[in-house]
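Note that this complex is displayed minus one protein chain, with the remaining chains in position.
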Amino acid sequence: MSILINKKTKVLVQGITGGEGSFWTKHMLGLGTNVVAGVTPGKEGQSVEGVKVFNTVKHAVKETDADASVLFVPPAFAKDAAFEALSAGIKKVVIIAEGIPIHDAMEIRSAAMSEGAMVIGGNTSGIITAGEAMMGIFPYWIDRVYKKGDIGVMTRSGSLTNEVTAMLIKAGFGVSTLAGVGGDAVPCTRFAELLPLFQKDKKTRAVLMIGELGGTMEEEVADAIESKIFTKPLVAFIAGRTAPKGKKMGHAGAIVTAGKGTVDGKIKALEKAGALTAARPCLAGDLMKEALAR
Amino acid sequence: MSILINKKTKVLVQGITGGEGSFWTKHMLGLGTNVVAGVTPGKEGQSVEGVKVFNTVKHAVKETDADASVLFVPPAFAKDAAFEALSAGIKKVVIIAEGIPIHDAMEIRSAAMSEGAMVIGGNTSGIITAGEAMMGIFPYWIDRVYKKGDIGVMTRSGSLTNEVTAMLIKAGFGVSTLAGVGGDAVPCTRFAELLPLFQKDKKTRAVLMIGELGGTMEEEVADAIESKIFTKPLVAFIAGRTAPKGKKMGHAGAIVTAGKGTVDGKIKALEKAGALTAARPCLAGDLMKEALAR
Amino acid sequence: MKLFEYQAKDIFEEAGIPVPKRKLIESASGLDEALSATGFPCVLKSQVLQGGRGKAGLIQFAKTGQEAAEKTGMLFSPEKNVRKILVEEALKIEKEIYLAITIDPVDCSALIMASSEGGMDIEEIALTKPDRIIKEKVNVFRSLMPYQARNIMFGLGLSGEAFKQGVKILTAMFGLFRKYDAELVEINPLALCGDGRLIAADGKFSIDDNASYRQKNFAVSRDHFSNDIEYEASLEGIPYLLFDGKIGLMCAGAGLTNTVYDLINHYGGSVSNYLEFGGPNYRKALEAMKFTLRSNPRVILIVTFGTIARADVMAQGIADAIKELKPEVPIVTAIRGTGEEDAAKILREMGLTPLSDTEDAVREAVRISEGGLK
Partner (left out) sequence: MKLFEYQAKDIFEEAGIPVPKRKLIESASGLDEALSATGFPCVLKSQVLQGGRGKAGLIQFAKTGQEAAEKTGMLFSPEKNVRKILVEEALKIEKEIYLAITIDPVDCSALIMASSEGGMDIEEIALTKPDRIIKEKVNVFRSLMPYQARNIMFGLGLSGEAFKQGVKILTAMFGLFRKYDAELVEINPLALCGDGRLIAADGKFSIDDNASYRQKNFAVSRDHFSNDIEYEASLEGIPYLLFDGKIGLMCAGAGLTNTVYDLINHYGGSVSNYLEFGGPNYRKALEAMKFTLRSNPRVILIVTFGTIARADVMAQGIADAIKELKPEVPIVTAIRGTGEEDAAKILREMGLTPLSDTEDAVREAVRISEGGLK
């Protein structure tokens, strides 16, 4: 078991013939991902790493029954590609692109919600079920970063995820599924929406959340724990605790505004709910042991 | 019992202070309708026929728990008024206005569908549950037109409904609920969508449908009978059997185009499904007796 | 309101959809100037709203100035009675594509239909080979997305430049569909020309009459009607159709009027005009009777069953109209609904014999119209 993807998930790659699309298709296949089709308008009939290319998602789905799609398209085309996937009945979509206009992201998330689908991203490394399958751009080939195990990971970051996950592995743990919700101000899936999946997944014993200043996603996780939607142990690391107020440091989502979204506020909410929070990445492993021992 | 409205339905009247709004509020009250509130922007604090007027539907619903709304607003404002009712959580809306732009009607029906609500109209006389309540403009005071009974009526017309219903009454029947879906090309509720309600209603023994040339609503009813969604007797009268092809006679919806929507086609589909069709209004009563005797 | 081809093409051009070189002329005197714009060969396209213009001889080709002049003269002749001709360059068409956007009233989506077998027989294809029609629905709250345009264009088998142009054309059509409250936007054929270009060779554009208050660019004109009476009635807001039968109808409500029309046919009668004066027009009995008399009926049949359209008001209007117009033809009435007792009284005072049953009234009117005594 796992959440979102496993060996059987029939993965479509939109933008497969591009540089990134073909590069990561090779690596997704390398990890064992069941990549069944690719889409690039005008390139039907070609193949990439042995994967058939179609002109439209509709056609690809008809021919291959693809049930999940990962998008390697530039941010300006993310909305169109995501809508194309949703309209073809695909219920799991991962958008890697960084720089999606926020109004587009609103529309994508709105459409996904009304169609009962889950769009992960944008500005994310994607989803990986360690040792089974991935939709995205993970350095799974570096042993000390993504090893199979029973800790679910959810994150807003890229490089920081590698950093923190490495600490988890170092402490003897492994990862069930890692889902990057992305670093944008309007992520199309929010942390709290992943919790029911982790809760249900028998292979996930606990969850590590890698959060950041800004927004209210971490507070929503605290609410989900308080209301018993999620009852497994949860350890959080939250970046930006010393960031100066009002300065825009990195991710668009990481702006401290109107007294909300401070790291202090997030930590208080999480600890009140019973989660453990790591002050530094290197403490994540020990805290996870503590959480599981409770 | 009845469908859509009864004595308990808490009716809101949007546009209550206008000429038509106040005139018909009086008559709706006269029939026993539980009119609990009215809305006209800027007229909060006034009252019409003893009914309190509010500025917004939101406020009216908060104060009175209104759960149905009838709109007496000009066609150009129908979309706004309907959206206002839907956004306030009202699930039954009747639009009387004739002349709603077709793109507006599309949006109203779309919104109603996505919100699980039913909007009846536009270009309709509305809904009447004989002897109990009405939302609309019915000559309920003329005994030979709307008498309480157990025949459900659904119609696309106004004057023609009076004509045919009078024939039904003359034959000794009465009406449970009459719902006018309206004469527009894009009615916000379609005939076939009323059938499950009539099917479920214990007080409705059979249904009389008053149709017209154009569109496919009558064919959809035939489909619903074929697929056993509706199993009670159904008698239909369909106007326009001798209308010249391609000429626009009256209702926008009544255009014969592309080989579809002919009266002949409708009658064939209905009779194949087991419904009886009246060649002239005066035959509706006898056919209903025949249908019930089967 | 249906637009004429020349209006549709002006709109297309404004939206960036390629259209042929063309010039509209309203008399033979404009022909030379038009031909200098189009060159030869050219097409002379009568601007009428009816379908099947080709088969009716209303579209003519010309290779020379002389041929063009002869054919223009023929089309403008009193026999053909064409009021406007669109003179166009003749295209070298390799393939005819059908492209249309209309409304799906069930889904309440915009429905795009396309076929690589466009041209004159598209209705036949829709009936006999429905799988040759590609369909794509657009949620009315969202715009046409590029992927939807691509779905269509790949489905049509287009590639390269024509594919890109097709996407642009469809996107522009959708914009027009929403902007102009259109019931139908159709390009048929969308011509794939020898030089690889896509050009809208013919177009239909129909604007929702209910939206006329916010679509003021186009007005109904005399050209939209086949006779003066229908045009003048439309200016009064009175639905009216002229026929060549014997009974002049003055009814209220489309459904009831259609039913009366059916009943007249059922009883072997014939109709000289179709007229509705219910709803917002129920106080317009005088105008309604004037238009009815212009169809030269042998009898006037008035059938109403109104609620808001009060019977007594309508009856009084008819009484007043009779006083003013003094019609020589007999009048049969079945005026029912709100205030019907008062209505009957008013009509009796005018010497009429008000009936209360529609079929009785229809039979009486048919009898009189076929020569029976009043």
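Each chain carries a letter (A, B and C) given by its place in the written order, and its residues are counted from 1.
The rule we apply is simple: a residue touches a chain if its C-beta (ideal position, glycine included) is under 8 Å from a C-beta of that chain, and two chains touch if they have at least 3 such contacts.
For clarity, every value in this text was computed on a predicted model and none was experimentally measured.
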Hidden-chain contact residue, picked from the options A:Gly152, A:Gly240 or A:Gly285: A:Gly240
Chain not shown: contacting residue from B:Asn6, B:Asn55, B:Gln199 or B:Thr242: B:Asn55
Residue of A:Leu213, A:Ala269 or A:Leu287 touching the missing chain in the full complex: A:Leu213
From A:Ala171, A:Ala185 or A:Leu292, residue that would touch the chain that is not displayed: A:Ala185
Touch list for chain B against the chain that is not drawn: 41-42, 44, 55-59, 77, 79-81, 83-84, 87, 107, 111
Absent-chain interface as seen on chain A, which is shown: 20, 75-76, 98-103, 105-107, 109-110, 113, 125, 137-139, 141-142, 155-163, 166, 183, 185-187, 190, 210, 212-213, 215-216, 220, 239-243, 247, 249-252, 254, 258-259, 279-282
Chain C residues that touch the omitted chain in the full complex: 139, 141-142
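What we mean here is this: only the chains that are shown with their structure count from here on.
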Arrangement of touching chains [line / ring / star / complete / other]: line
Maximum centroid distance from chain C, chain identifier (CA atoms): A
Chain whose Cα mean lies nearest the overall Cα mean: B
Averaged-CA centre spacing for the pair chain C and chain A, given as whole angstrom: 55
Inter-chain centre distance, chain B versus chain C - centres from mean C-alpha coordinates, in Å: 28
Between chain A and chain B, centroid-to-centroid distance (C-alpha), Å: 49
Chain C residues counted as touching two or more neighbouring chains: none
